[in-house]
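A single protein chain has been removed from this complex, and every other one stays in its place.
A, B and C label the chains in the order they appear, each numbered from 1.
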């Protein structure tokens, strides 16, 4: 149904935008091991995105590439957290922590979806995301507990990204129409926050208490950097409409 | 003639790409005075670009916007120096120094072009570029003579940008067909280098002796970052072909 | 000196105000007047500086070179306004470092309108037309503010702002004359900016207790609601000329009362944004902080170089 497609689109866009951003690091990471690790994570996310967009497109006869390359900014459904620019390695890692912990809880629950395709995608993705959580957690511990500089950068990254967590738990109207199919975002709040708080605690970091950003990605309202990101991502495909690659 | 148009296109693209890059700094400069100063320089360069592209387009019935927004990367004619990314403030300033000193000598000579339009554009641009040279020179002196960090960054910027100077003095075949109209690039070498060497000397900086990049912008071969820059610059115009703004 | 007695300084100040003349930096002024002005002027400066961001977002993507030039010049003007206003505040003893520090630390306010995003090019038109339009209504009376340096800064600023407003109108006009997609883009932007622009005049008069003192000091000249009415009166014929619909079905001219009737303003979102929960609050401050921190080594270099030059000059003398 269009509602299921819209739901899959949101999850798919989250994975796609995050994969696109992580892809930038391959050849630019702090050490070769991280070129490999971030590359793996980007590939996993791109895989999730492809499954979800493929599924989302079936309702309207569109391919994963139609959806990835030929939608405009306002038609994307990603949340602002994944749209946050890479920043330094600390920002990328903290963004990974927040996003992966959320995805882990989300996909864990989505396995019980009454929609078998969503349940299957969730089952497969969940195992990969566990590794993502572990990777981000280990790095947050290292960066927060490493040097003075790495700690300062990590604190800044946590402060700057925390405002975008809130949006992940908003129950927009679509969710009401997908009872038993979608996971109600607000029901993920407690577990996600408990895990994040525990990780920050282990790293000796404080949970920020600053502003909250309203977001609005699921309604097509996006963070300003999404526009240029899409311009770059879509430029070649759009220069050759109808071409096959 | 198409040759004059091609020549104007090269100069116009240099100004356009540099203006596009400087525009990024407005709202991000180290102090408000520099938001204003870099904004002024960007506006001057954009003015030069518009005059030159307008003129270049008359031969083929294309507008400045047709040329700026609807050419692909390989149709651009800018040199690699102006295509170098902004980097930090030192890179931007050193890029400005190298480009502005070159432009100053070029436009000074272009005033004697037998093509009256090029001569008039050169006359007008030259005065503005004198200010650009002065702005960049003052900053290079400050940065090189300021703190240890600013000096280190300036040395790195000079080293990294110097390879792209060489391309500016290459006499490609087009020039042979524009005797009396175009300025022969190789004839600008001595004066440009003398001025740059003097400025670096005053700043206590060494003239680099490292690799030289072959370039090839006038033949449509570009630095890798030009593609994404154009993707962003052109995205809106291309999403609405034929629209007026 | 008894509590209610007026000193000669106070008397002179009161006299200047009564005659609607200018207070200058050398003049004595009450502490509260000085504090009010510093707060207002620095808040205005910060609004100009933060206000660069929503528009800078489109400099690299402006859809024609002419529009790119106009937009660059506009955002650059805003930096210039920030500079004028900082200078005016400095005549009252405030320092630029302190004001910048307060902004970055989130202690200083700036106009809440800049906490909204600019997802489309039409936002460049809507900001010019509606936000700059509202700013002008607010600011034109400030050209007659009692504090001289502030009033003079506002004269320059208002001149440029009305230019910006016309440019915003022209952007929307071009879109409304364009393709259906461009028209939709324009209407959508007007829909998003209309109510926030009306909210720029502040709460209704009966909920705005601080205004009275500012009016008595000739800093403020008209009430929030008076200015809002004036703004709507300006918009209505312009919206007709553009062919856009103002998103208020109740809006009509009330002949009997000689003013516009409008739907009640929903202040919920305004208060959310004011409380730091708008879409862009966090990002606006983050990015200002980033520019400031990334520029620190440059400012330090300039200071160190100037000091070395001064020493060299002294030693040569």
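Here is the rule we go by: a residue touches a chain if its C-beta (ideal position, glycine included) is under 8 Å from a C-beta of that chain, and two chains touch if they have at least 3 such contacts.
Keep in mind that what you see is a predicted model, and the values were worked out from it rather than measured.
Trainee: Going by the stated contact criterion, tell me the shown chains that border the hidden chain.
Mentor: The chain that is not shown is in contact with A, B.
Trainee: Determine which one of A:75, A:88, A:134 or A:171 touches the chain that has been left out.
Mentor: Of the candidates A:75, A:88, A:134 or A:171, A:88 is in touch with the missing chain.
Trainee: Could you pull out which residues of chain A are in touch with the chain that's been left out?
Mentor: That gives, for chain A, the contact residues 16, 20, 23-24, 26-36, 39-40, 42-43, 46-47, 49-50, 53, 64-65, 68-69, 88-89, 141-143, 145-147, 149-150, 153, 232-233, 235-237, 240, 242-245.
Trainee: Determine and list the chain B residues touching the chain excluded from the picture.
Mentor: So the residues of chain B touching the missing chain come out as 73-74, 160, 163-164, 210-216, 221-224, 227-228, 231.
Operating definition for what follows: only the chains that are shown with their structure count from here on.
Trainee: Can you tell me, using the touch rule above, whether these chains form a line, ring, star, complete graph or other shape?
Mentor: Drawn as a graph, the chains make a fully connected set, so complete.
Trainee: Between A-C and B-C, which chain pair is linked by more C-beta pairs in contact?
Mentor: By the number of C-beta pairs in contact, the winner is B-C.
Trainee: Using mean CA coordinates as chain centres, what's the chain B-chain C distance in Å?
Mentor: That pair's centroid distance is 35 Å.
Trainee: Of all the residues in chain C, which ones touch at least 2 other chains?
Mentor: Chain C, residues with two or more chain partners: 60-61.
Trainee: Give me the residue numbers in chain B that touch at least two other chains, ranges are fine.
Mentor: Counting only residues that touch two or more other chains, chain B contributes 232, 235.
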